[in-house]
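Note sheet for the following structure.
Here the complex is missing a single protein chain, while all its other protein chains stay put.
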Amino acid sequence: MAIVEISVVPLGISGCSLSTHVAKVLSVLKESSLQYELTAMGTIISGDLDEIWNVLKKMHESVFSSDVCRVLTQIKIDDRRDRKATPEQKIRSVMEKLSKG
Amino acid sequence: MAIVEISVVPLGISGCSLSTHVAKVLSVLKESSLQYELTAMGTIISGDLDEIWNVLKKMHESVFSSDVCRVLTQIKIDDRRDRKATPEQKIRSVMEKLSKG
Amino acid sequence: MAIVEISVVPLGISGCSLSTHVAKVLSVLKESSLQYELTAMGTIISGDLDEIWNVLKKMHESVFSSDVCRVLTQIKIDDRRDRKATPEQKIRSVMEKLSKG
Partner (left out) sequence: MAIVEISVVPLGISGCSLSTHVAKVLSVLKESSLQYELTAMGTIISGDLDEIWNVLKKMHESVFSSDVCRVLTQIKIDDRRDRKATPEQKIRSVMEKLSKG
């Protein structure tokens, strides 16, 4: 189980809204069976890393079109193998320690 | 209004759990009045950018201790100035387009 | 032609030096025919993106061993398709404009 964050930024588009292009990228992800969460700064995917690599490639490709000449894609992989770590467990583990002060 | 994601990774610690150190970093952030959300891959802060810069410095510093000799901190700033963009608006804007297909 | 920067951080290792593990990751890259440059903050690879995706996977996997239980890998892709952009051209283009002031 790996947890991966991806953000995709198209260049060459007019205006500074990215939501249309981010929605396009997410529609590719929706076709996979992978669990994901959209945050304000990227999309967090969790599951089998090989499956995730494949969908990352498709997500990056999906942004190119006639008005997008350049794409900056950023990927962060958190791959823990001593035990299974879901996104929820990671957050709960921090919040428990934060509440103990 | 800027939206900033920070993740802080201490090196030199034994074992591969980061939650204790992430909780320590978040306790610094809690002392500010800034709005934030903990995700599985970082902490997303939103508000006045000058205020955010100040708290980022403190968060980075807070991880150092006797057993932490090196800290890798990563910061992503999304600073939109043509209109106010909250984290919730960014996500809603994408979800609306995603649902229209 | 895409330009990709990768940095790989192993967790669970004692001490805070990463050079042994970074050298291990680079040895995987050296087996490919891809052009690369080691910088102080990562390794910049340029070439065919499909080839790069394959070597990124191997580089990430190569860090795991008995004393490495968790790996944080970060990848930045700059994929420009309106014209060929080598790392050297990108730098030269900026330096020319910088010298014009």
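A, B and C label the chains in the order they appear, each numbered from 1.
FYI, contacts are C-beta pairs under 8 Å (C-beta built on N, C-alpha and C of every residue); 3 or more make two chains touch, one makes a residue touch a chain.
Fair warning: this is a prediction, and the values are worked out from it, not measured in the lab.
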Considering the whole complex rather than only what is displayed, give the residues of subunit B touching the chain that is not shown. 12, 53, 57, 60, 64, 69-82
Tell me, which residues in subunit C touch the chain that this view leaves out? 3, 5, 7, 16-17, 19-20, 22-23, 26-27, 30, 37-42, 44, 46, 74, 76, 78, 80, 82, 87-88, 90-91, 93-98, 101
What does the interface between subunit A and the hidden chain look like in terms of residue numbers? 9, 11-12, 14-16, 18, 69-70, 72, 74
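As a working rule, only the chains that are shown with their structure count from here on.
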Graph shape for the chains shown, where an edge means the two chains touch. Line, ring, star, complete, or other? complete
Per Cα centroids, the chain farthest from subunit B: C
Report the inter-centroid distance (CA atoms only) between subunit A and subunit C in whole Å. 19
For subunit A paired with subunit B, centre-to-centre distance based on mean C-alpha positions, whole Å: 16
So what's the Cα centroid distance for subunit B and subunit C, whole Å? 24
Identify all positions of subunit C at which a residue touches two or more other chains, and write them in rising order. 12, 69-70, 72, 74
